[in-house]
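Now for subunit A:
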Amino acid sequence: QAKEQFFPLLSYRTGPYAPNGVPWANGKQDYIKMINARDGGVNGVKLTFEECETGYATDRGVECYERLKSKPGVALFDPQATGITFALTEKVVNDKVALITLGYGLSVAQDGQAFKWNFPLMGSYWTGADILIQHLGKKEGGLDKLKGKKITLVYHDSPFGKEPIPLLEERARQLGFELAKIPVTAPGVDQKAAWLQVRQNRPDYVLLWGWGVMNSTALKEAQATGYPRDKMYGVWWAGAEPDVKDVGEGAKGYNALALNTSGTQPKVIQDILKTVHDKGQGTGPKDEVGSVLYTRGVIIQALSVEAVRRAQERFGKGKVMTGEQVRWGLENLALDDKKLAALGLTGVIRPISTSCSDHMGSSWARVQTWDGAKWNVGADWYQADEQIIKPMVKAGADKYLADKKLTRRAPTDCQS
Partner candidate 1 sequence: MSEPKNIVLNVNGIEVIYNHVILVLKGVSLQVPEGGIVAILGGNGAGKTTTLRAISNLLAGERGAVTKGSIELRGERIENLSPADLVKRGVVQVMEGRHCFAHLTIEENLLTGGYTRDSKSEVAANLEKVYNYFPRLKTRRTSQAAYTSGGEQQMCAIGRAIMANPSMVLLDEPSMGLAPQIVEEVFEIVKDLNAKEKVTFLLAEQNTNMALKYADYGYIMESGRVVMDGAAEDLRTNEDVKEFYLGVGGGERKSFKDVKSYKRRKRWLA
Partner candidate 2 sequence: MFYRENGQFKTSYRADQQILPIRQDRIFMALLLIVGFAVVPMLASDYIFRAILIPFLIFSLAAVGVNILVGYCGQISLGSGAFMAVGAYAAYNFFVRIDGMPLVVALLLGGVCAMLFGMLFGLPSLRVKGLYLAVATLAAQFFADWLFLRVQWFTNNSSSGSVSVNNLQVFGLSLESPVAKYWFCLVLLAVIALLAKNLVRGAVGREWMAIRDMDVAAAVIGIRPMYAKLSAFAVSSFIVGVAGGLWAFIYLGAWEPAAFSVDQSFKLLFMVIIGGMGSILGAFFGAAFIVVLPIALNLFLPAITGVFGFEISTASVSHAELMVFGGLIVWFLIVEPHGLAKLWAVGKQKLRLWPFPH
Partner candidate 3 sequence: MSDKKIGDVILDVKNISLSFGGVKALTDISFNVKEHEIRAIIGPNGAGKSSMLNCINGVYRPQVGTITFRGQTFGHMDSHQVASMGIGRTFQNLALFKGMSVLDNIMSGRNLKIKSSIFMQALRIGPAEREEIMHREAVERIIDFLEIQAYRKTPVGQLPYGLQKRVDLGRALAMEPQVLLLDEPMAGMNVEEKQDMCRFVLDVNDEFGTTVVLIEHDMGVVMDISDRVVVLDYGKKIGDGTPDEVRNNEDVISAYLGTSH
């Protein structure tokens, strides 16, 4: 029997969120193909995958999960949608398989002692929101200068869009800015009323918490109501090519968080082009390789593979890891600059190091700006303010545990 580590890939290639879901899913697939082609797998263990279409719908996502979770050699799941993450969070505990939600999902899941199986790697909505506020503060010349400013949050009316609110409220209380919240009903094609309100309020900044078509529509409405794009700041899910491409010039000056860079320079992307696309094995069109969401897909998959590799280091090289073993791998990721360089990810992301109590591993991000043709990533890295995030995560996790009548993981559990 061949040794195969299986990656179930939940994705959506149809429906309202397909423009964003497709490059993401392609990046994941291509990375797996690349590892097999370049390295012959992980220490001789071949990587396999199967994709399952969720259409961004929770029930279909659950079905995909149920179908794929019992395949031999399942490593972990990346649900690609906040709603599906919620539903799976309840299930992975019993099924003993990890859930990675890089840059999305539950903010409180950062607390690994409460959420053993969830891994919101590299950032949650709380860290994202905090970084944006820090950036605005810096622009104004100090966080205290935000006092009295008006900041409006235009958000996708769903748990995804609502997640940053507690943090922003906390920050508003602290720093004394005025926070207005305008929900946009999913999928977000109709935002006229929202932007009329923005025009009425004339806020100093608009934070855009959108996904899919909501982002480009927001930019178009902003243009139509004359709101300056350079005062708009999006989350990292509102900062990819599909969000701005068809707005073109109209989106010039718009900013968004950057969890990763884009472009074809990174070595990992070059490797993919060389070993996969040039062989005609690419999943999607070649010109999309290296775009923001494609690269994010690559990163997610790279971290997944690294988790497997890490687990093998402990549980036996060249073996197929179980879901539990991969989970350990995720909890003990230690990707320093050197390792990142080996992965070809230098400059794309910052080092990551996870632990039993921190399932995020890194809370750094930059801000990028659209110049009408491409994204330019700013030089400054920001780290979310521990002082604020930590207590909130702890409190949230405690409430979760209390509601569920569960207890924190014992320290010994962290060793296993």
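Candidate entries met the following condition: all candidates are chains of the complex that A comes from, given by their letters.
As a working rule, a contact is a pair of C-beta atoms (placed from the backbone, for glycine too) under 8 Å apart; a residue touches a chain by one contact, two chains touch by 3 or more; residues count from 1.
Remember, it's a predicted structure, so these values are computed and weren't measured experimentally.
K.L.:
Pick the candidate touching subunit A in this complex: 1, 2 or 3?
P.N.:
2
K.L.:
So in the complex, which bits of subunit A are touching candidate 2?
P.N.:
For this pair, the touching residues of subunit A are 11, 13-14, 22, 25, 51-53, 55, 57-60, 62-63, 66-67, 70, 82-83, 86-87, 89-91, 94, 106, 157-160, 162-163, 165-166, 183, 186, 283, 396, 403-405.
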